[in-house]
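One structure below.
Heads up, one of the protein chains got dropped from this complex, but the rest are sitting where they should.
All chains are identified by letter, namely A and B, in their written order; residue positions are counted from 1 within each chain.
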Amino acid sequence: MEKVLELKHITKKFGGVVALDDVDFELYENEIVGLVGDNGAGKSTLIKIISGVYIPDVGEIYLEGKKVEIHDPKDAIRLGIETIYQDLALFDNLSASANIFAGREITIGKIGGILGWLDQKKMDKEAKLLIENFGIEIRNPKEEVRRLSGGQRQSVAISRSIKWGNKVLIMDEPTAALGVKESGKLLDLIRRVIGNVKGIVIISHNIEHVIGIANRAIVLRRGQRVGSVQIANRGDSDDLHRELVSMITGLRHT
Amino acid sequence: MNTNIILKRINENKVIIIIILLIILLSFLSPVFHTYENIVNVVFEITVEGIIAIGMTILILQKNFDLSVGSNLALAATVAILLQRYGPVVTIIGAILASSLAGLINGIMVSYLRFNSFVATLAMMFFLKGLVFYIVNGETVKGITQYYYKFGYGTLLKIPYPAIVFLVLITVSGILLSKTKLGRHIYAIGGNPIAAQYFGINEKAFITSSFVLTGALCGIAGLIIMTRVNIASGALGLYTNIDVIAAVIIGGTLFSGGYGDLFKTFQGILVLGIIANGMTLLNIQSYLQQVIKGFLLVLVIVIDSIVTVRRK
Partner (left out) sequence: MQSGYKVKKFFSSQILLYSFILLLILLSVFVPAFFSARNILNILRQASTIGIIACAMTIVLIGGSVDLSVGSVVGLSGVLAISYLYRSLWLAILIPLLVAGLIGFLNGIITVKFKVDSVIVTLGSLAIIRGVTLLYTGGKMVDGILGSPYMLIGSGDFFGIPKPVVYFFFVALLLSLLLHKTKFGRQIFCIGSNFEASRTVGISAERLKVITFVISAVFAAFSAILISSRLNTASPLEGTGYEFDAITAVIVGGTSLFGGRGSLPKTILGVLFLASLNNAMILLNLNFSFEYMVKAFLLALFVYLDIRLKDI
C-alpha cells in the first residue's frame, strides 16, 4: 500500500527541551492512524509540524512519495492537509453554511473577485448536501453554530475540512469534550468520512476510542517513537489495551 | 539574549527615563522651570486628573474603563457650587455622594447587567452631560466663597492642599493595591477572571466597588476644581476621559488587564503634566499638547508591543 504521508527523522527542540527526537511517522492510504501518548509525549508537536505551525530542526516530510516543504499553515492547506484543532476554529455566530464556505465563498459569476455577489442559495444547498451525506442531523442549517451541540460543531468543522482538503485530515482530540453518545456519533462520522480523504490522523487520550476507530496506532513517549501497533485485525481485546498502555507509560503490566 | 534583557529594562522604565530627560531639557530651556511657583503649577496640573487616574488604574487592571469621568467631574463641581451655601460638610458629602452614585450605576451596569465598559460608561457620559447642562442652564452656578478659595490655593508646608490630598490618596491606594489581599484580588480579576472566580473572589462586588471608587474620586476631584474655578459649565471635563486613560496607559498599565500599578500611573500623570507645563513655559501652542499626548499614547503601546513580541 502506498504511503500518503511520511515523516523521517523528525527532531524538534524548544530551547533546552527536546520535544521530538528522531521520530518517524507514516500514514498509509485509506488508513486511520491514532497518534497516542501521554502528556508531553510530543503528539501535539508532531501534528503541528505536519500542519505547518512548526518547522522541524531535522527531518523530512513526504506527501504521496514526494518531498515537500511546509513552512506555514497556508503551505499545508495548499497541499491538501487540513487540521482540526480542539477549539474547532468555527465562527460562532455564523451559520453552518457560512462556516463551511468561510474564505472560499461561492460568488455568482466570475467577476469582481472579493467584491463578487454571494451565491447564498448555492452555498446553502451544497452545505446541506454535504451535511446530509455524512448523516449529520442539523435541524436548521441557517442556525448559528453557537447553538449546536459539541458533536454537531465537530461535524461542521469536519465537513469544512473535507470539502477543501482531500489528502490528509488531522484531528486533535476530537472526542475530548464530548459525552459518550456524541463521541459514538462522531466516530461513526469519521468512519464515513475516510472515503473522502486519503488518510486521517487522530490524536487522542482515549484509548477506547482509538481502538474503536483506528486501523493502527503509533505510540510516542517522551519525544520518541515507541512503536506501531496494528489494531484493525486484533479485534477487541484486553491484550491490545494493555499493550498500548504499557507502551504509552513505559511500565509493564502483568 | 542580552539585548533583549536590556530592552526589557528600558521598556519597563521608559517613562521615568522620559521624565528625567524632560526635566534636564526644560531646566536648560527655561530659567523659570525650577522655581517654586512653577513646580506648584505642575502640581496643580496633575492633581485633578491624578486623583481620577487612581480609580481608572484600578478599573483598567480589571479590564474595564470609564468614559464618564469627565462628565462626572463636571457634575461634582456643579453640585459642589450649588451646595456651598449649606456649609463645607454638606458640600463635600453632596458632591462625593452624587459622583459615587453615578459610579454605582456604572458598576451595576457592567457587573450585574453585563454591559461592557464602553457602552455603560458611554451612556453614563451622555446622561451626566445632559444633567449638568440642565442644571447649569437653569440656575446661576458660579461664585465660590472665600472659604473654599482658601483651600484651593492654600498650602501646608509650602505644598498646596489639593496636592496633599492627591499624594495621600495615591500613597494609600498604592499600598492597598500592592500589599494587601484586596489588591491581589484585583490583579487576579484582570489577569485571569475564571481562576479568580474559582478562588471565591466576588468579581461583581469588586468591579462595582471599583466603579464607585472611581466615581467618588471624581467627586473629590470635582471639589478641588470647584475651589479653583469660579463657574461650573458643561464644558468642564471635556477631554478628561481621554487624558486620564492616556496617562494610565502611558504610565505602563496594560489595557489588556492584570499588569500595572499606581506608581506607574503616577509617572504617566507626571510626564503629561511636565510636558504641559514645559509647553506653556516655552510658549508652544497648547494645541500641540493634544498632538503630543496622542502621539505618546500610541508610541508607548507600540514600543511595548514590539518589546514583548521580540522576547518571544
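Structural remarks
Everything that follows uses one rule, which is that a residue touches a chain if its C-beta (ideal position, glycine included) is under 8 Å from a C-beta of that chain, and two chains touch if they have at least 3 such contacts.
As the structure is a prediction and not an experimental result, all values here were calculated from the model.
Put simply, the hidden chain is in touch with A, B once you look at the whole complex.
Contact with the omitted chain, checked across A:40, A:73, A:150 or A:184, is made by A:73. Between the chain not shown and the residues B:129, B:228 or B:264, the one that touches is B:129.
If you put the hidden chain back, the residue from B:119, B:159 or B:172 that touches it is B:119. Mapped onto chain A, contacts with the missing chain fall at residues 73-74, 77, 89-94, 98, 102-105, 107, 112-118, 160.
One chain is missing from the display, and on chain B it is touched by residues 109, 113-116, 118-120, 122-127, 129-134, 137, 242, 245-246, 249, 255-256, 285, 287-295, 297-298, 301-302, 305-306, 309.
We take it that only the chains that are shown with their structure count from here on.
Chain A and chain B have centres, each the mean of its CA atoms, that are 51 Å apart.
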